[in-house]
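Moving on, here comes subunit A:
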Amino acid sequence: MPMDMTEPTNDWVTIHIEGKPFRADKSQNLLHACLALGFDIPHFCWHPALGSMGACRLCAVKRFRDDQDTQGEIIMSCMTPVSEGLSISIHDPEAAEFRAAVIGWLMINHPHDCPVCDEGGECHLQDMTVMTGHAAREYRFKKRTHRNQDLGPFINHEMNRCIQCYRCVRFYRNIAGGRDLNVFGAHDHLYFGRHENGTLENPFSGNLVEICPTGTFTDKTQKAHNTRSWDLQTAPSVCVHCGLGCNTLPGERYGLLRRMRNRFNSDINGYFLCDRGRFGYEFVNSLRRIRTPLFRTGKESPQVSTDMNQALSSAVGILSNKDRVIGIGSPRASLEANTALRSLVGKDRFHAGFSETENRLMTLIVQIMSDGPVKTGTLKEAAMADAVLVLGEDVTVTAPRLALALRQTVFSHAVRCAERVHLPAWDDVGVREVAQDDKGHLFIATSQPTDLDDAARSCFRGTPDEIVAFGFDVHARLNKARKNQEDLAEPDGMYHSVVTAFQNARRPVVIAGLSSGSEAMIKAAANIARNLAEQGKDVRLIFCVPECNSMGLALLNGKSLESAIDAVNRNLADTVIVLENDLFRRTTSQNAEFFLQKARRVIVLDHLQTRTTAMADLVLPVSTFSEGNGTLVNNEGRAQTYYGVIAPDNSLMESFRVLNRFNGSGPDDPSTSRNRDAVLQDLAEDLPVFAPLAEPHAPLAFPVPSGKVPRQSFGYSGRTAMNAHVSVHEPRPPEDPDSLLAFSMEGFDGSAPSDLVTRFQAPGWNSVQAVFKHQTEPGGPLLEESSGRCLLFPAEENDASYFDHHDPCEISETELRPVIPLHHLFGSDELSMAAPAVASLAPAPYVALSPSDPLADCDTVFLSFNDETIKVPVKVVKDLPPRAAGIPASVPGMIPGPLPGQCRLSREGQP
Partner candidate 1 sequence: MLSFLQGFWVILKHTFRKRETVLYPEEKIYLPPRFRGRIILSRDPDGAERCVACHLCSSVCPVDCIALQAAEDETGRRYPEFFRINFSRCILCGFCEEACPTAAIQLTPDFEMAEYLRENLVYEKEDLLISGPGKYPGYNFYKVAGLAVGGKDKGDGENEETPVDVHGLLP
Partner candidate 2 sequence: MILKHVLIVIGVLGGAMSASAGLVWLERRLLAVWQDRYGPNRVGPFGLLQVAADGIKMFFKEDWVPPFADKPVFILAPVLAMVTALLSFAVLPFAPGIVVADLNIGLLYFLAVVALGVFGIALGGWSSNNKYALIGAVRGVAQMLSYEVFMGLSLMGVVLIAGTFNLSEIVMAQKHMWNVVPQFPGFVLFTIAGFAETHRTPFDLPEAESELVAGYHTEYSGMKFGLFFVGEYLGVTMTSAMIVILFFGGWMGPFFPPIVWFLGKTFVFICFFILVRAALPRPRYDQLMGYAWKVLLPLSLLNLLVTGAFVVGGYI
């Protein structure tokens, strides 16, 4: 990411465009500078995240030597550095003719299929063709054709549309680190694809949809229910498929969620999303969605559908004795929903819905983050880091976008190398050439091989306990190095390079997470970061949390799920409200079943059918992220708001609204109709950590003279016909009292704060490339960027000390094997598994063993834990610690529930 990698030098010079002087940054190329100044120069192969390559020849402008020069020469602006006194003309007739000719050549073979192309209407090629003025194909001969490839469930390939700009392979190979997409053939037979049909392996393949300036790569999930971009109702949203809180832009039409696009945010996701975030959205349209309330009279009778009002009144009846009610929150429900539950049942009877381990780890993380002194880091800071240590977390699957950021440390290292030979950061090819194979200082310590290993300088493999020991060792050696006790001249394997890299680093980053379930791992990472901070380094500590609101839930200080089970068991409570949570993922099936049977009445609020909803006495449908508004707190402690795109109706409400309705006597009771602001206000008064949410929300303070920000584009069509089959009288647009967005085409059309921007579009720029018109400069932060609010600030003064390392207790029973949880990008996440495209890529159950394991030669083995046994195939994984069993986490067909520390494997057994 060349533009992200360099800090602005603020070395301003004067250039002349069309004879008028302008100030431009010397570190930029001319194209970047002109776009930043608001000039429209057509371009294809240049992208703020990819840098310059000079492949497409479209950004031609005319350069003049001096005032007397009227002839000038045509240059490629993307390959020209900005320099003092540079004088150019963009609108020069010769340059304009040149650009039109380039488009004319590109269009020689472009098929006549815009009407059936999903890119149509938001196509960079369409924009550029219009911008250059090319109108008719004058070439008399036949069109070249290509056969397409099947690239899997996510990406549709239509090679005829390709204009050979190379953006796809540059992104896929250089940025995402993929190896299975390349360019084949020669001259005008260039073919961009795989060596054979097959699913694209890289977890960022979905970004090809946005990177490709034509319809060569389009979204296959969208193709099944395509709608033009101008017909989509869009609103700023936040991804719910992991804890990073990437910003997204979902699109709705006719009540169906049609697609998910990236929403630029310079601090978090930048231009790219992972495939789980991009294609997991289809769970919203899933057949597993609960659309009507379900009610059963007794534990044995079947659930029957009922209507919402009846369901709400029976819920109020069930909850009449408030003292016997406990609530179980959820890390995948919004902060508002959890808060509403917490105030409904009271904070003593609010249980977070985390398992015991998860609750303990999350509490520890919150404590470390608020004690300081180390600040938590953004993904942008991770990409710019000059030394990174990943401790025990396979970030490529638990926080994929973070893995992409870490991969960019290789390039940011290359940029630093190029600086030494005075090569500008935007010269993509040159910079990569200078660095050759010199990687950055990324160190990965995990139990299993990860997809990021090729970007790492070195990797450490061991059981979680060994990794913890490694972490504490690094901390110890950093201490010694500080006191010059370590002899750095004597290389000592990986310790040496890690310690050296950290010693030389200015901006190191330490990363850990929850996936190994080890408390010591987090303490080790905290120790290292703290150590570096005390050496005066600008260190960042990033924790990967499993779910979209794990951090928000942890800040609510709830008790664990186990204590809820205990409360019911000891008959302290008999009525349970479960909020958007499948207990069978949190605890063993036995525990969950016991709990749900033992409780007299169970009310479950959820949007997807789960084993928990199947056992509930009353199931209430609630909205997903696409149907309502809410707040999620990401792993940095950044609270971000998502806004629904599907207009709400009376039968489907946000969880917090449903919970508020439980509160009072009827719909007239004011406490039953409290809005989001009121809920957050109460929360802030109760828990000071949430105080920033109670301040007038920047967007709410933002004046809206001409009405709310419209969710529909000005080209939104079919308004008077889309509901005509129901009634010819057009309905009023639905109200959205909770936000400054409207379900309408009309309203505010100025520059809204970035978290209220519902689409990126500018006159003449209809494609996703229009993002640069909303940025301070191409690749820079958005205009009026306001990306959520930080809840966690490291304490100014802190007296917390380093954590001590306790040796783990040895496993005495030799039959038990340590479990290495193996997370899967497609499979471990609960919600995205309800999306057919994602589910089709989920792995079948297996157990991973090291080649040296005595059972490695078996085809299948019997795996038992959580009091269950299943027969699973064996997968041999190199680099896995001996004796350890790698078990895929939460994939369908596996034993449900959280993974324990140990498991049992045998050749023979009884499932």
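One rule holds for everything that comes next: a contact is a pair of C-beta atoms (placed from the backbone, for glycine too) under 8 Å apart; a residue touches a chain by one contact, two chains touch by 3 or more; residues count from 1.
Criterion applied: all candidates are chains of the complex that A comes from, given by their letters.
From a predicted model like this one, the values you see are computed outputs, not experimental measurements.
In summary, of the candidates 1 or 2 that share the complex with subunit A, the touching one is 1. Across the interface of their complex, candidate 1 is touched by residues 110-116, 120-121, 142-148, 158, 160-161, 184-187, 189, 191, 223-228, 230-231, 253-254, 715-722, 724-725, 728 of subunit A.
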